[in-house]
Structures are given as structure tokens and as C-alpha cells.
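Every protein chain of the complex appears in place save one, which is left out.
Now for chain A:
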Amino acid sequence: MPQVKIIAKNFMDMVAALPAMKLDQLYQNAFICEAILRSLPPLAKKYVIQMLYIEEAVTTKSMEEWVLPDGISKHKVAIDRLLQLRIFSETFDRSSGTSYRLNPTFQANLQKHITCGGVLPREPMPLSITARLPSLEDLEAYALEQWECFLLQLINSAQAEKMMNISSSMMRVFQRGLLTQRDKEPPRLTESGFQFLLMDTNAQLWYIIREYISNSEERDVDSADLISFMLELSFHATGEAYNMNTLTEDQRNTLKDLADLGLVKLQQGRKDSWFIPTKLATNLSVSLADSSARKQGFVVVETNFRMYAYSTSKLHCEILRLFSRIEYQLPNLIVGAITKESLYNAFDNGITSEQIISFLQQNSHPRVAERIPSVPENVTDQIRLWESDLNRVEMAPAHFYDEFPSRDVFEAACDFAREYGGLLWEDSKKMRLVVKTDVHMHMREHLRRQRQ
């Protein structure tokens, strides 16, 4: 889905858009350096590792020799990215041309990481204080529940079972762009709202976080601090408890919001309180450069257009309702059918057939995921055909010419229009002509000349 890549990379664009001083300050934190390195395109990563111990600047020309002619475009993309994020600094020398050098702070941090191994941002709390921690499965179930509740509340406040602690103003910020509200009508999802629902979890998460961070300035929280805290969070170990008193006030407030999203679980002991990062949090840095979904699928699509979704989640039901007709819901199964009416409904809402098909493919049940193709071809073809049904009529702005004085003038006009490639339709019996708008002015000139 093209939308996914754009959103995930937009977070990095946000980082790159920070002023130079703030970015350099960010790089003093070793974890930021690692997270940003992991988000680079593969070729850029290689260049960084290669330049890690080189103190001198390397000329652009010698760098271009590292790639084959096929790879020049990727090379340029990688170099641009590195310059944008101020990892490479450019120097210009009249004799040798432009040359690049690695940002010294960045370089020092990475060198230390490579020789000394990875370090954790903070030590987990000993078991004596935290007693029993929730198991990894419990934690994942908790994270999923929180996230789905949040999403349900986002799109339709009436459906959510429990209310979240997120203030309504925050919710409105998140809903901006996803929902439209007309007076006296319940809020409806916009086109981007639908596309948002069909994206995979990590992309949705990054979208929400991006909105959260861009809104942070209004709440007097420094966005650079917030970004570094988010990236640092992804380096903690899932399921370990970390003391809250190691965080600043702002970070603690952020954590409370993140707990509502399902990224961390907050717990209170007798004296201390701690947070436990879930898989959603630790997967943050993975998804920066990744666009493929890796979670377990649940949908089986059959060749008779029936759909069986092995899921109990309300959110999945809502999403499937977007483009299929839900027939019945069993305790562990949602049965539906993909029909013409349901698809027309989806197309009306702005969802494209590609989005529906890639959603079905990415969420296909493990049983059918191995099959090629995971969604039967007749279903995918039919979805595309139904979409093209709606595009049968093509509109082009044109002008209509009537009442030609004589056949010769009409023929001349036809030929003239044909030469310019603007002839759309002609009727020689009644001497009528339809010409494209961009040729209209030329046609008028031509006819005026003809009359003289």
C-alpha cells in the first residue's frame, strides 16, 4: 500500500526537519543514533558502516565508484537521506570537489556501540520489588486490547466499551484528517480515514505518534525531547519493569498517554511505580524502515466470494464491514460475503480496490497464506472489474461545433482538428463536430481564416 511507506517515513522527515542544533543535540544520545541508523535505506546503512572509522572526507566521485550504473538512483536517494538527516556533512574543496564526512558525534556513538556492545537505557527493576510481572502473552493481550479500544473510540465513540483517559481535545487532534463532522450528523470517516483503518498496526501507530508529536509544541513539550524519548523506548526489553522515578515530569506525562494507546503498562507497587513496555513499543524502531506486516493473519477468502475471519475483535468486524456484507458473527468467527453492493459502498467511500486486495492479502490466515495467490484470482479480478465499472465514463472538457455553412468548411475543420489530435466526435450527415478544449482556440482561428 503506497500510503504506508509515506506515513512511516514521514516520521523521519519530521526528525530531519528539526533545526540543525536540535538534531545535533539529538545525536548525543546513542539510542537515537542507532534508531536513526536502522531507519535509513539499506544502501545508506552500508555507507555509514563503511565510513565509520574513516576520519578524512571521501570525495563524491570515489563514492560513486562504489555502485554499479544500475544503482546510481538508489545511491543518490541514500546520499540525499544522509545529508537531510545531517549524518553526512558536505565540504567543498576547489581541487577535489564535494566530499562527505560522517557527523563526529554520530560516529563516536556508533564506534562505542560496536566495540562495547549494546547498552540498555536503564536497568530493569529487581524482582524483589516488582514481585510477579505479567507474562508476555498477558502483556500482548493487554496491548492489543488497549490499542483496539483506542481505535474504536477514534472512529466511533459510541462503540468503545470503556472510555479512555485521553482528553477529548487530544482525541480531536487524532481525529483531525480522519473524520469529518457536519452539524447534527454523527462524524463520518473521510477517505484517508478509511485508508488509515486498512493500514497495518505499525503504520497506524506511527501516524498517531506523529500527530501526537506535532501537537506537542502547543502543550509546551519540546518535540525533540519527545522524539528522543519515543526512540529510546523502543530499545527497552519487552516485559521488563522500569522504574518511573528515572524519568522526567514530561516523560511521565507522555507515558500516561502511551499507556492508553497500549504501548506500556503502568503498575504501582508499595513505594515505587513502574512501567512495562509492550511489544508495540519495542517494535517501534523496526517499523521505521519496514513496510510489511508480520502479524498473524485471520482472513480466509474463498473462490465463491465468501469470507471467513477467525477473529473476535470488534475492530476487525468494523473494518470488514467497510467492504463486505457481514452475514453472521460466531464466538470465534466472522462470516461475510464480498458482494457488488458492499464493494460499491466501499468505492463510494473512497477506498480503492488495491487497498482492499492488499488488506486481504496481508491479513490472510496462515492456512492460506502459503498458497500462491493467497486470495483467489477470480475474487481479486472481480473486485478490480467492479471498480472499473464505476470508471466506465471518461470525462474530457470539449467544445461542440454546429451549423457549418458548407460541407467543405466542415471537412476542412475535421481535418484540422484531426491534425492537432483534438477531434473527439464528428457527425458528417448533420455536420456536427466535438473538439477538445485545448484545440478550441486554434479551431476558432482556423474557422475565422476560412471565412475570409
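Here is the rule we use: a residue touches a chain if its C-beta (ideal position, glycine included) is under 8 Å from a C-beta of that chain, and two chains touch if they have at least 3 such contacts; residues count from 1.
In the analysis below, contacts and distances are computed from a predicted model.
Within the choices "General transcription and DNA repair factor IIH subunit TFB4", "Metaxin", "Tetratricopeptide repeat protein 8" or "Bacterial surface antigen (D15) domain-containing protein", the name that UniProt assigns to the complex's undisplayed chain is "General transcription and DNA repair factor IIH subunit TFB4". Contact with the omitted chain, checked across A:W66, A:F400 or A:W425, is made by A:W66. Annotation: of A:E240, A:D257, A:E302 or A:E354, A:E240 touches the absent chain (contact as defined above). Of A:E249, A:E370 or A:E403, it is A:E370 that touches the chain left out of the display. When the full complex is taken into account, the listed residue touching the unshown chain is A:Y53, out of A:Y53, A:F400 or A:W425. Residues of chain A in touch with the missing chain: 34, 37-38, 42-43, 45-46, 49-50, 52-53, 65-68, 70-71, 74-75, 110, 113-115, 117-120, 124, 136, 235, 237, 239-240, 285-286, 289-292, 294, 366, 369-370, 372.
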